[in-house]
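Removed: one protein chain of the complex. Kept in place: all other protein chains.
For clarity, chains are labelled A and B in written order, and residue numbers in each chain start from 1.
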Amino acid sequence: MNDDVRKQTGGYIGQSVPRREDRNLLLGQGEFVADIQLPNMVHAAFARSPLPHATIGDVDTEAARAVDGVCFVASGADVCAELPPINGMQVVTPQGWRDRVDTDILIPDQPLVPEDKVRYVGEAFALAVADSRYIAEDALELIEAELIPLPPLAEAETALATGAVLIHEHLGRNVAAFLHTKKGDGAAAMDACPNRLSRRFVHHRYAAMPMETRGVVAEYDGRTDTLTVWSSTQIVHWVRREISTALDMPEERIRCIAPDVGGGFGGKGHVYPEDILVAWLAKKLDRPVKWVEDRHEHILNAAHSRDNIYDVEIGFDDDGRILAVTSSFLVDSGAYTPVGAGIAGNSIAHMLGPYDIPHYETDCKIVLTNRTPNAPYRGAGRPEVGFAMERAVDLVANHLDLDPAKVRFRNMIPADAMPYEVGLTYRDGVPMVYDSGDYPEALNRALDALGGLDDIRARQKTALAEGKYLGLGIGCYVEGTGVGPFEGASVKIDSTGKIMVAAGACPQGQGHETVFAQFAADMWQVPIEDVFVTVADTGQVTQGYGTIASRSTVTASGAIKIASDTVQEKAFAIAANMLEAGETDLEMRDSGIGVKGVPDMHVTWRDIARAAKPGWDNQRPDGVEAGLESTSYYEPPTVTWAYAANVALVWIDPETGQIDIEKYVEVHDAGLLVNPSLADGQVKGGLVQGLGGGLLEELAYDDQGQLLTGSLADYLLPTASDVPPIEVVHMETPSPLNAFGVKGLGEGGAIAPPVVIANAVCDALRPFKAELNSTPVRWGDVANFFDGATA
Amino acid sequence: MKPALFSHLVPTTVQEALEMMGDHAAEARVLAGGQSLVPMMNFRLARPSVLVDLNRIPDLSYIDDRGDYLAVGAMTRERAIENSALVRDACPLVYDATLNIAHLPIRSRGTIGGSISNADPAAEYPATMLALDAVMIAKSGRGERSIPAAEFFEGVLSTTLNSDEILTEIRVPKAPADSGAAFVEICRRHGDFALAGVGAQVTMDGDSVAAVQLAACGVGPGPVRLTEAEAVLRDNSLTNEILSQAEQAASAQVDPDGDAHASAAYRRKLAGVMTKRAVQQAAGRAGGGV
Partner (left out) sequence: MTDRTSVTITVNGISLTGLAEPRMLLADFLRDELRLTGTHVGCEHGVCGACTVIVDGVAVRSCLMFAVQADGAEIRTIEGLATDGEMHPLQKLFAKHRALQCGFCTPGMLMTAIDLVDSTDDLTEEDIRVGMSAALCRCTGYEGIVNAVAEYAGKVHGKEGVR
């Protein structure tokens, strides 16, 4: 089927085209925000709270101002006097979702620098600007701030306790949102289930942790009253919007560019106070201002993620058919919740995964605590709910003494049931329909890649007889991808005949310039070298959305197609005029348009572009407006559903509890792969992040709200020697929802590894009836099972 | 994360360095390889106002064979030690420990004297020196002292060096001819500080342990000489029973703290397991078998 699509679309889609991004990056000629140097530029730094919760008293900035080389110092009060807070709901949920899901949402706005209280360790309470970052940090040390400690709400359950101090007094509660939804008879169906299990599952806090921290450079031109802002962000148009609001400037007078961005993974997927503050400083001081987040700031202050507690009940019959699932879960959102109910909304929608389960009910509290704000990170609610659900499926199997793989096959939606109406509403407000795929086949292939289920079980038995512990872990998921509301793209034919494409997407290493060029080259039937792509620049596309939520391949390709179709319609009319032929006799070929069957009758895009120009001697037919360009917006009907089956074999060292992954396999289906090699890299990169989250990475807080892992020596990212052998198998079931059959795939890899590891370890430790229902999976906890056995 | 201001003093001889330390003892710190100190300065958790930088003193970088022991200049890079055939042959535990230190680019700069003076309880060299009864040579304007390893390490990041003293040389006794050595550690990732690590040097007499030297890192406020486990092993064959007793003795002797990476109980357990493994490996290398 993919060959058909490739035939239809021409030569580039579906090919592992080399990346056009690579050369600059390999030569050291990339330009990241920190690399930008402007004349007369000064450097900002932020004084950040050492306390999780405190009232701000007097802030004395006088000594800091006196430091040689310091040009500006401001307290929270100084900032709040000039700037409004950042809107709490950067992402507004659509009415359709709010109609169908019970919601009670009170999202706090976030002061750019608070004047009344600090609410997490790392929140800024003052800032300094100086000739160098070194001097700015010297100044920060001289700011004397009176911080009067308040009781810290170090975790969600503390914040929910009766009588708990309020983090945002005006909300009257520490809950940013209550959500509730149900399918079938919901919890009421549980009574009729022959077997029921209840468990608590905890998915700990970890984060995107891109290798490039955040950073912003801004320059104000007073003559034209324009601001140029370079931000290491995934959403330049949102940054422009929030600066416009805060500084009361027209959006069109602000240009926001994300230059080369060193990874994002969701952590750069919303507007932060510094995006606005640096722009404000540049205008106020009338000098270019640079702020590059240091790693310590990044760990304290850039959004964290995960950090959910799930209480789940699962009802099932004696054959392992799951009849009902209920869950009640808490999201520890930290002190603010910049992306609102997005993560929890995903969790609610994804709990049932690839299974046909008739009854489901869930409720959620998004809880405000004195932790760093929580925002989506690769997976965004899916790894958390997937951990709960896929652990629960294994527990069902254990309870019935069935193989976890067989319980999954028994419950999976078969391929012939596609498209499958789930009976829930997605967070875009549209009823959920899984659009295409073969879930059992994915799991079959995954198990085969490990030698097949029978072989695995035989090996496991042999190992156990030798006192060795081998376990099989399984984790399956589905993922709504390519979510709206829209993406924008502009397509122009340059007077040289080159195809100029700009899209609102903001890549951070995915290779969008290459992939979008593949799309455009096929749409225009030109060599890929004739396509020029610009991304992440508000100056190029009037409205854009950005690169979050596994969406850019789906949504930007849609926008490029609409814009191209619009321009091509005009181009055909002009070509018909030039060739004195009817439009229906024309076809696109050889970098232009020709008369079908007549090789000599042909005009190139260059010819047509010149013919389309405004003014004298153009060759446009009557009624056709000048110019060959369009800015268009794609509004996807709803999400496309990618899915995967993940399996792994792990060995346990009984003496140390150390976990050694023999092999990890993901069978992944994201529809048509535009660039298979890049797609493979996305899935593998995500997998390793998931393994990091499952085993190594942790933003650990003590009970006083202090972060214990504030450096990369303590926040452990996976290294080359931590990565097991990985095999990714791609299935390609096209989506029926868009022209190219594509689905999104940026996040998928990161979703399953934590639960796959936990399931594998528990499988290896079946002789001990071991349960590990929280992440990360700790060697020490694993070792304890053996101690218990020998005691 | 930029360091605070400091004065940078660059002696080119040991004598000059000692004078500078004498002049600025109260506020100065010695800058050796900088792989621990500079991160602390970048966090502004360390803010010495004077740095006496030993990196331009060529006389502090050497590995000399002095008969019974190797003398290693304090500014000898870990990478040079790793590449030294002399160290590998004469002091194999030092070699083995070196391979466990962080990563190659860190070992390019990091020095033996810096690591020992810094006395991080999780570092490999302090435990190694304690196991091998190495001697530290400390100099100041007031003269020279020889400090046995057992009297050198005081606690977390703390040694018995005086504020005007510089560690200039480490004297490591050569391994006996029929001995074997192994440094075994368990880390959450390769190159990290160990959750628990043990250095072992074992001399075999037939099937019996003639001599054994053991020390652990990561499981206490400083390196721990595992005397209890040594006593269990000495003059015994390495049976499973004896190894298990040594494991338990090591676990019982250490007194680790828990942190975000491992509980105290788990580290205690690991100290025992690493002891057993280090002894087995060292004995295997001694040709004694297990």
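In this text, contacts are C-beta pairs under 8 Å (C-beta built on N, C-alpha and C of every residue); 3 or more make two chains touch, one makes a residue touch a chain.
Everything numeric in this text was worked out from a predicted model, so none of it was measured.
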Listed residues B:K2, B:R88, B:R145 or B:R234, member touching the removed chain: B:K2
Identified contact with the non-displayed chain, of A:L395, A:I661 or A:L678: A:L678
Candidates B:A25, B:V38 or B:A211 - the one touching the absent chain: B:V38
Sole residue of A:V312, A:L395 or A:V688 that reaches the chain not shown, by the stated touch rule: A:V688
Residue among B:A25, B:I106, B:A231 or B:A264 that touches the chain left out of view: B:I106
Those residues of chain A which, in the complete complex, touch the missing chain: 18-19, 21-32, 34-35, 37, 68, 134, 209-213, 260-263, 265, 294-295, 508-511, 677-678, 680-681, 684-685, 687-689, 711-713, 717, 719-723, 726
Chain B residues touching the omitted chain (full complex): 1-8, 10, 34-35, 38-39, 41-43, 51, 53, 55, 79, 103-106, 108-109, 189-191
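Throughout what follows, only the chains that are shown with their structure count from here on.
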Where chain A and chain B are represented by their mean Cα positions, the distance between them in whole Å: 44
In the complex with chain B, residue positions of chain A that touch it: 133-134, 137-138, 141, 294-296, 655-658, 696, 698, 700, 708-709, 711, 713-714, 716, 718-719, 721-722, 779-780, 783, 787
List of chain B residues in touch with chain A within their complex: 1-5, 39, 43-44, 186, 188-193, 259-263, 265-266, 269-270, 273
